[in-house]
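All protein chains of the complex are present and in place, except for one that has been dropped.
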Amino acid sequence: MAETDITYREALRQALYDAMREDDSIVVLGEEVGRYGGAYGVTKDLIATFGAERLIDTPISEPAIIGAAVGAAMTGLRPVAELMYVDFLGLAMDQLANQAAKIRYMFGGQIGVPMVLRTQGGTGRSAGAQHSQSLEGWVMHIPGLRLAMPATVADAYHLLRHSLTLPDPVVFIEHKALYARKERTDLAARVLPWGRAAVRRAGNDVSIVTYSLMVHTALDAATLLHEAGIAAEVIDLRTLNPFDMKTVRASVERTGRAIVLSEAPLTAGVAAELAARISEECFDYLEDPVIRIAGEDIPVPVSPALEAAAIPQAALIVQTVRRMLRR
Amino acid sequence: MAETDITYREALRQALYDAMREDDSIVVLGEEVGRYGGAYGVTKDLIATFGAERLIDTPISEPAIIGAAVGAAMTGLRPVAELMYVDFLGLAMDQLANQAAKIRYMFGGQIGVPMVLRTQGGTGRSAGAQHSQSLEGWVMHIPGLRLAMPATVADAYHLLRHSLTLPDPVVFIEHKALYARKERTDLAARVLPWGRAAVRRAGNDVSIVTYSLMVHTALDAATLLHEAGIAAEVIDLRTLNPFDMKTVRASVERTGRAIVLSEAPLTAGVAAELAARISEECFDYLEDPVIRIAGEDIPVPVSPALEAAAIPQAALIVQTVRRMLRR
Amino acid sequence: MSAEANLPLRDFYCTMRRIRTFEERVAELYVRGLSAGSMLHLSIGEEGAAAGVCAAMRPQDSFTTHHRGHGIFLARGADPNRMMAEIAGKSAGYCAGKGGSMHIADRALGHLGANAIVGGGIPHVVGAGLSYKRLRKNAVAIAFFGDGAMQQGIVHESMNMAALWDLPVMFVCINNQYGMGTRIDQATRVADFAQRAIALGLAGASVDGEDVEAVFARAQDLLDGARAGRPALLTVSCFRFFGHGRMDKSPYRSNEEEDSGRRRDPIAAARAALLERTPLTAAALDALDAAIAREMDAAIAFAEQAPAPALQAMFDDVYAPSEPQPEPLATRLDRILAER
Partner (left out) sequence: MSAEANLPLRDFYCTMRRIRTFEERVAELYVRGLSAGSMLHLSIGEEGAAAGVCAAMRPQDSFTTHHRGHGIFLARGADPNRMMAEIAGKSAGYCAGKGGSMHIADRALGHLGANAIVGGGIPHVVGAGLSYKRLRKNAVAIAFFGDGAMQQGIVHESMNMAALWDLPVMFVCINNQYGMGTRIDQATRVADFAQRAIALGLAGASVDGEDVEAVFARAQDLLDGARAGRPALLTVSCFRFFGHGRMDKSPYRSNEEEDSGRRRDPIAAARAALLERTPLTAAALDALDAAIAREMDAAIAFAEQAPAPALQAMFDDVYAPSEPQPEPLATRLDRILAER
C-alpha cells in the first residue's frame, strides 16, 4: 500500500474498522460512540458498517460501562470501552484497577480480561481542570494493566490494532491535541513491536525520553537545539506498560544526559518513574542528574494562556539542555 | 502530661476526640463509624460523647460519602470522611481528585474544602488484592491534596490533629498493621510540625527514606546493619504533601547513599518520586544510585506467605545496603 | 429589573430574556474565538427551569449546577459582566479566569459551583444539607443537573442519603430530552424520573418547563417540603434549542423535531401571557428586551476589555494562601541546575 496523508483520528478509526472486520468478537461501547460517532469523531460512521449491536451507545454511567466491558471480556467478547475523557477515570477506577487489572491474578489465572479502554487526555483545548488531565501515572502504577500512548499516526493505528490482540486489559490513551495531526503514512508498513520504544531523532548529546504529544514538543526542541549545534536524541516510549528500558538505556549510556518529558504534573507521575529508572540503571554513565520537565503541580487552568504555560514548552527544554551542556 | 502506653488506634481516637471537643464544626461520616465504632475501631464509642449528629453512619456509597464531605466542607462544617479501605479510592477518586482537590483552584480561591479523608491501607492481614493496597501514589500525584501517613503513635495523634486545622483537603492514610502498635508516648509533648520529616535513627553510611509501616521495617534493618558495623539513617517523611526534601537532602548529602523504601508496587509509585527527587537534587553527592526497595509489581496475593514476600523485608534492605557499601 | 411583587410573570420574563440574550452573546463570543475553552453549553430553551426554580429559592439557599449552568446562575442574580469575563478566561471573572464556562461559582450568591463532571456536583448538596441541618440555617441546597446525569450512580446514592437523613435538599433535573446526542429513551427505559425518587423515599414531581409559573409553583412547594426535611426531585421538561455544545449541529435530530421543540419556548409563552393578562404592551416588552440587549452588550465589552490573568496567577489557589505553595518548574530547574 502507498503512503497517504492521514490523520491520527482517521488512523484510529481505521484500526477499529480493520480489527472489527477481522474479529467478530470486538464490540465498542461508550457514550456517544455509535450514532454520534464519538465525542472526538474516532468512531464516526462505524455504526453504519457494524450496526448498533457492535457500536453500543451507553447511558452516562462510567463505572458500569467499564464494569460491563470487564464482564463482556470475561465471557467471550473483546470490548473496546470508550471513556470520553481520561479525567473520568476517577469514576471508573475501581472497575479498572480493582477488577480488570486483578481478575486474572485473583482467580489464579483462570480468566483473562481482554479489553481495551480507549480514552483521550491532555491539554490543548482549554477545557479546564476536569477535562485536561494526564492521568497515565495512575494506570502505570497498577500491576495488570497494559498502557499505550501513541504519538504518531502510524502508532495510533498499529498500537490500537495490537491492543486488540492482547490477552490482558489495555488502557489506550490518545491525546486530544493530536487528533487532527496529519502525517504521510503507509498503514500497511510494519512498525516496531508493542513494548518497544522508537528513536524519533538520533543524537549524541542528550536523550529526551517522552511519549504522546510531548514527543512533538521534544522534536521541536531538538530542531532548535540542532541550530545551536546540539544533537538531541528523542525517544518515544509508545507504551508505558511494558516500557522499553533497553532502548532508553542504550541511548543514555551513549549521551550521558537525560531529560524526561511528560505533560502530567511533575510530582509522582510517569516522569518520576522514568527518571528514577534511568538514574538507577545508568548511574555510572550520567554526567548530569536526570532532569524532569513536566506539567506544573497545579490543576489545569481554563485560560488558554495559563493552560499553555502550565505544560512543558520547547523553549524551556532548549534552555535546560543548553544549561546542562553549558553551551 | 506523663508518658503512657498508648496504641496507634487509641491515639487516633484521642485525636478525634480532642479535636471534636474543641471544634464543634467537626463531623465524622462514613460506613460503620458511629454505632459500630469503625471497622478498625478508631471511632469506638465516640458516638456516646458526640451523638449521631456528629458521628454519621452512612450507607455503602463511597462516591457520595466523599462528595457529601466536599459539600459539607464548602458550607461550614469540617468533615472527616472515613473510607474503610484505601482500596475503595477507585470508587471515590472523582470526588477526591476532580472535586475536593480542584474546587479552590477552579473557583479562583473563593471556596476551600477543609475536609479530611481518613482511611487505612497496606498489607499485613492477608486481606487479598482488593483490601491490601498502598495507593498513596495516586493521591500524591494530584495537586491540591495534602497527604499524611503516620508511622508512630505520636504522629497518629498530632498529624491527625493538625489535619483538622488545615484549610485544604487532607488524605490521611493509616496503616492496618499499625493499629495495635503500642508506644510509650506523651501526647501532650510537641512533635515536629506538619510537613517536616523525622530522623528516626541517625547514621552516616546510608539514608533510608520511607514512611508509614516501612519506617519500622527500616528501623529493623538499621538495627541489623548496626550489628554489621553500618550506620543507617532512617528518615520518616510523615507527610507526602508537602514533603520535606530539605531533611532528606541534608541526610543524603552527608551519607552519599540513599534507599527509598515503600510498600506500594514499585513502578510509578511514591518511591519513584522520592528516588527521582533525590537523584536530581543530590546528584553530586551520590556514591551509588538511589535504590528503590518497594512492593512487587503484582496484586497482593491472599496467601499469607506470598503476601509477606510481596512487600519489602528488612533482610533485603540489609543485604542491599551491604552490597552498596561492599561490606 | 425591579421586582414587582404583584407581577411575578414580568420578572420571570425579564429573567428568561436576560438568560437568552446572555447566551446569544456568549455564542458570539465563542464564534469570535474570545471565549476561553473549547466547551460551551447554552441553556437556550431551558430558561423556564432556571427562572422558575431560582425565584423560589431564598437568599440563604445554595446550589450546584451542571455544565449547562449559565442560565441558572443568572436567574440567581449573577452579574453578567463577571460571568462573561469568566467565560472569556479573564481575571475579572467570577473565578479569576481559572474556571471558565463550566466552573463558575460564587460564594456570595450561594453558588457552590458548576461542574464539568456529569453528576459531579450532585453529592455536594447532600453535604450542604448536612451543614444546614446541623448549623440550623433554615437553608436548602439544590442540585441542578440534566436528564443524562440521572443514569449516574451518584445521583441514586445522593438521593438515598438525602431521604435517609431528612435533609433540606432538592434535586432538580432539567430534562431537555438529550445527553449530547443520546435521546432519553436511548438512555433509560423509564423516563419518568419521579418514580426513582419515590422508590428512594423522596418526593418526586415533574413539571413542564415551558410554563415558568408552573415551575415556580412546583419548586416553591417542594422547597417548602425540603426546608422541613422532606427532600425532593423535581424534573423540569424542556427542549435544548441548539446543539450540545457550540460545535454540535445536532445531526441526530430531525428538522421536525427541532421545529416542534423550539415551539416549546418559555419566553414566547410568558410574553403571550403577559400581553394577554396584563396591561403590558408589546412596545413595553420590546423596550425591556432592548434594555437587556444593551446590558448584555455591555457585558461583552466588559469581558473583552478585561485584562488576561497574569501568568504567575496560575500558581495561586492550588492551596490556601497561608500554606506551602507549589514550586514552579522554572524555579525548580534553576535550583537544580544552578547548584551544580
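Note that the chains are named A, B and C in the order they appear, and that numbering of residues resets to 1 at the start of each chain.
Everything that follows uses one rule, which is that a residue touches a chain if its C-beta (ideal position, glycine included) is under 8 Å from a C-beta of that chain, and two chains touch if they have at least 3 such contacts.
The shown structure was predicted, so the numbers you read here are calculated from the model rather than taken from an experiment.
Chemist: Since one chain is left out of the picture, which of the remaining chains does it touch in the full complex?
Modeler: A, B, C
Chemist: Any idea which of B:I60, B:A189, B:A202 or B:A228 touches the chain not displayed?
Modeler: Once the missing chain is taken into account, the touching residue is B:I60.
Chemist: One chain is left out of this view; which of C:L34, C:L135, C:I198 or C:A217 touches it in the full complex?
Modeler: C:I198
Chemist: Sort through B:V42, B:L224 or B:I291 and give me the one touching the missing partner chain.
Modeler: Residue touching the absent chain, from the options given: B:I291.
Chemist: For the full complex, which residue in A:G90, A:G144, A:P265 or A:G295 touches the chain that was left out?
Modeler: Looking across A:G90, A:G144, A:P265 or A:G295, the contact with the absent chain belongs to A:G144.
Chemist: What does the interface between chain C and the hidden chain look like in terms of residue numbers?
Modeler: 151-157, 160, 163-164, 186-190, 195-196, 198-201
Chemist: What does the interface between chain A and the hidden chain look like in terms of residue numbers?
Modeler: Considering the whole complex, chain A reaches the absent chain at 27, 29, 53-54, 56, 58-59, 61, 63-64, 66-77, 79, 94-95, 98-99, 103-112, 143-144, 146, 166-168, 195, 242, 280-281, 283-284.
Chemist: In the whole complex, what residues of chain B lie against the chain that is missing from view?
Modeler: Interface residues of chain B facing the absent chain: 31-32, 35-36, 39, 57, 59-64, 87-88, 91, 125-131, 266, 288-289, 291, 293-294, 296-299, 301-306, 309-310, 312, 316, 320, 323-324.
Methods note: only the chains that are shown with their structure count from here on.
Chemist: Let me spell it out: compute each chain's centre from its C-alpha atoms, then which one is farthest from chain A's centre?
Modeler: For chain A, the chain whose C-alpha mean is farthest off is C.
Chemist: Just the number, please: Cα centre separation of chain A and chain C in whole Å.
Modeler: So the centre of chain A lies 34 Å away from the centre of chain C.
Chemist: Could you please state the distance in Å, as a whole number, between where the Cα atoms of chain B are centred and where those of chain C are centred?
Modeler: Each chain's C-alpha centroid was found; their separation is 39 Å.
Chemist: Quick one: report the Å distance separating chain A from chain B, using the average Cα coordinate of each chain.
Modeler: Distance between chain centres: 30 Å.
Chemist: Name the residues of chain C that each touch 2 or more other chains.
Modeler: 97-99, 103, 115, 117, 120, 153, 318, 326, 336, 340
Chemist: Where does chain A touch two or more other chains at once, residue-wise?
Modeler: Counting only residues that touch two or more other chains, chain A contributes 63, 87-88, 91, 128-130, 288-289, 291, 297-299, 301-302.
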